[in-house]
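One protein chain is absent from this view; the other protein chains keep their places.
And now, chain A:
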Amino acid sequence: MIGVGKAKQYANVLDKPLSRGRQEVSLSAFAFLFSELVQYNQTQVDNIAELERRLEDAGYAVGARVLELLCHREKGNRRETRLLGILSFIHSTVWKVLFGKVADSLEKGTEHEDEYMISEKELLVNRFISVPKDMGAFNCGAFVAGIVRGVLDSAGFPAVVTAHFVPIEGQQRPRTTILIKFAEEVLRREARLG
């Protein structure tokens, strides 16, 4: 993914600066790796829901680590306790580090109190993937949904996160929306914190 860096340690720990510069990975290398990941999982499962679940689990592991890394490196070690705080953190900081730009928009769902949506015109992971017709509504953005779920879960906001295609009139390719549905205890805690 563009902009993913891992702090490698070359010198004595005393000489190492506290935050390293970002290392960028080439997009084609990532696209190749991601396509292999999807293909490998395809051979292991029988149905689409299982495939989506596996991609999401892979993303969950990434999300948990990204949160630790980013909080130590970028945010000056402030812990997010508010819902809007963690959502805007994901929407700007996490997206910027992983994909090189902030997400297109962050919206609150109108029907339910506990739903929020991050939408993106074209997810980076989906750029080189075309889904065959017989796979229906499968979205490789399940990987990104897993990353978001990993970040939220490790920060203490359990949620169910899914990725959906939303068709827009006037455009050929549908927009991708990551739907975040928070658990009951998060809303209760948020109400209690005022």
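Descriptive notes on the structure:
To be clear about the criterion, a residue touches a chain if its C-beta (ideal position, glycine included) is under 8 Å from a C-beta of that chain, and two chains touch if they have at least 3 such contacts; residues count from 1.
Simple rule for what comes next: contacts and distances are computed from a predicted model.
Among the names given as "WD repeat domain 75", "Organic solute carrier partner 1", "Vacuolar protein sorting-associated protein 51 homolog" or "Trafficking protein particle complex subunit 2-like protein", UniProt records the absent chain under the name "Trafficking protein particle complex subunit 2-like protein". Taking the complete complex into account, A:185 is the one of A:24, A:107, A:122 or A:185 that touches the chain left out.
Residues of chain A in contact with the chain left out of this view: 6-7, 9, 12-14, 16, 18, 61, 64-65, 67-69, 71-73, 75, 77-81, 154-156, 185.
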